[in-house]
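Of the protein chains in this complex, all but one are displayed in their positions.
In order of appearance the chains are A, B and C, and numbering begins at 1 in each one.
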Amino acid sequence: MKVHADLCVIPMGVGVSVGEYIAECQRVLCEAGLTHHMHAYGTNIEGEWDEVMAAIKQCHERVHALGAPRISTTLKLGTRTDRSQSLQDKIDSVESKLDQ
Amino acid sequence: MKVHADLCVIPMGVGVSVGEYIAECQRVLCEAGLTHHMHAYGTNIEGEWDEVMAAIKQCHERVHALGAPRISTTLKLGTRTDRSQSLQDKIDSVESKLDQ
Amino acid sequence: MKVHADLCVIPMGVGVSVGEYIAECQRVLCEAGLTHHMHAYGTNIEGEWDEVMAAIKQCHERVHALGAPRISTTLKLGTRTDRSQSLQDKIDSVESKLDQ
Partner (left out) sequence: MKVHADLCVIPMGVGVSVGEYIAECQRVLCEAGLTHHMHAYGTNIEGEWDEVMAAIKQCHERVHALGAPRISTTLKLGTRTDRSQSLQDKIDSVESKLDQ
């Protein structure tokens, strides 16, 4: 089962600057070989469900290992059985409607 | 790693009434033996990370099997390494502050 | 326009214990006279769109005033034009299907 995810990890108890923890999550996603695209309030990820979920678990483990005692993550998960669609397909679909 | 989750599954392409799909997710959580509590905009779940995530995957599989061609889920995931805390502990903590 | 909301406010830069900030949000919702129900990962709210949104803005203002320099909130918003439905109606609808 393919999944489109949007991951937003919030480390708590480490002050207001959390960029180093978000960078660590980017490294996890790169190492996992998953297609991903960071935006200003999260990261889009696409891949097989189990691989995406394994990477997200590793994000929590590595953010804790870096020193964050508490994490609250918001995750969106999209699956569909009617047809396959990439992250870019979704953007193209909306943009084509805006061009009309 | 223990996790507190809040799961909100939205089946798409099946009309506006989605209660039967949400009921199926409740059955999955019961069968998995996970502590959970449904509210009006999702379901709180607590348990071991892998068990909670296996149940959430099964929710997607069974909602698709019931006929929903597309699903968009919003999931919150809370982990902490400083101490253990139950779902009820979190509610009690806030309520004790309100009583003061 | 009526709305069902689910509000989860995460204060950042104040350590791992955030119960006092969540309690302040509960006070805001009470003072606003909005129907609400706290669960372990957020609070369900129902009311007129503008009143609910005014209360959520006040939650941010008062959590900042209590000392949190940064806040990240996750908010779900449900509206429908086909029929009116209360928060309790949604729960009853799922539970009736589970009883069958």
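As a working rule, a contact is a pair of C-beta atoms (placed from the backbone, for glycine too) under 8 Å apart; a residue touches a chain by one contact, two chains touch by 3 or more.
Model, not experiment: these values are computed from the prediction.
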{"item": "Which residue of C:Ser17, C:Thr35 or C:Ser72 touches the chain not shown here", "value": "C:Ser72"}
{"item": "Residues belonging to chain B that touch the chain removed from view", "value": "10, 12-13, 15-16, 18, 69-70, 72, 74"}
{"item": "Sites on chain A contacted by the missing partner chain, in the whole complex", "value": "4-6, 8, 16-17, 19-20, 22-23, 26-27, 37-42, 44, 74, 76, 78, 80, 82, 87-88, 90-91, 93-94, 96-98"}
{"item": "Touch list for chain C against the chain that is not drawn", "value": "1, 13, 49-50, 53, 56-57, 60-61, 64, 69-82"}
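As a convention for this text, only the chains that are shown with their structure count from here on.
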{"item": "Centre distance in Å when chain A and chain C are each reduced to the mean of their C-alpha atoms", "value": "25"}
{"item": "Residue list for chain C, restricted to those that touch at least two other chains", "value": "16, 74"}
